[in-house]
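Every protein chain of the complex appears in place save one, which is left out.
So that you can tell them apart, the chains are marked A and B in the order they are listed, and the count of residues begins at 1 in each.
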């Protein structure tokens, strides 16, 4: 139906923006609201944070977890599903930590979005507008994130930049 | 009259943009130009910098200092005043350093802007578009800044993003 890439800074309101648009779509045409969460609960803080997010979203949402196998998760959904993936940045981080082939995973993800007939929002942190990080892993991360966002922005029907909770339509 | 949030990067020209718009307003409708400075002079470099900023603005501006009590300072102004607060980022930093309740202070500030009948520009640094900082305090700071900007952007009549001295109207 439609694929929207939602880019934004830290605490910019990008998740709320994607969820709000998905809920508006569900109210309009019906369909199951699905959150695909990519966070992994390594520690108690994270377990608590994930639980709080679920609670905040309320019962209208079904939550699936896909820290790595995002394309597989998308392939399992129905065309009437209304889906938010939150977020690509944690997914990329999980891929790097488990030494996956990033360009291959990005290409697979683009294919999965093309194969999915429902409404889809992918949420990602824009991280490339600061000073070059000291840390080599951080430098690699922002390079990979930048490339991933370019590939997805090209495939997306809509691209939105979120600043202070406000949206700017880029595509 | 109107409340504008001016967001921009470091040395993006956001202060000059806010001051220019305030001066244009003063030229149009008259009124006292008031700068509410939130910087605190902890050392000689800062003392000198603050003095230079006053000098740069010239005699048309009255400068008030409100490193913490921004809402109180706004409450003391008249509806004919044309006011720039520069900047929210230092104010937030002062609040964090003195362990204030940030959400309460943000809510108070929103109320103070709603209660002020003059023209108001709040200047803030957008700091969320880089890599996650190593430093826990920096992470907390950018989370608080992001939340503060969302709350203020929602309350503002206009929101402007400044890049390289150019303005982009977000709201």
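One rule holds for everything that comes next: a contact is a pair of C-beta atoms (placed from the backbone, for glycine too) under 8 Å apart; a residue touches a chain by one contact, two chains touch by 3 or more.
Every value quoted in this text rests on a predicted model; they were computed, and no experiment measured them.
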Touching residue (missing chain; options B:9, B:31 or B:67)
B:9
Candidate in contact with the missing chain, chosen from A:9, A:67, A:118 or A:165:
A:9
Give the residue, chosen from B:3, B:61, B:116 or B:129, that touches the chain omitted from the document.
B:129
So that we can see where the missing chain sits, which residues of chain B does it touch?
8-13, 126-131, 133, 135, 138, 141-142, 163-166, 168
For chain A, which residues lie in contact with the unshown chain of the complex?
5, 7, 9, 126-132, 134, 142-143, 145-147, 149-150, 152-154, 159, 161, 168, 170-171
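Rule of thumb we're sticking to: only the chains that are shown with their structure count from here on.
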Between chain A and chain B, what distance separates the C-alpha centroids? Give it in angstrom.
32
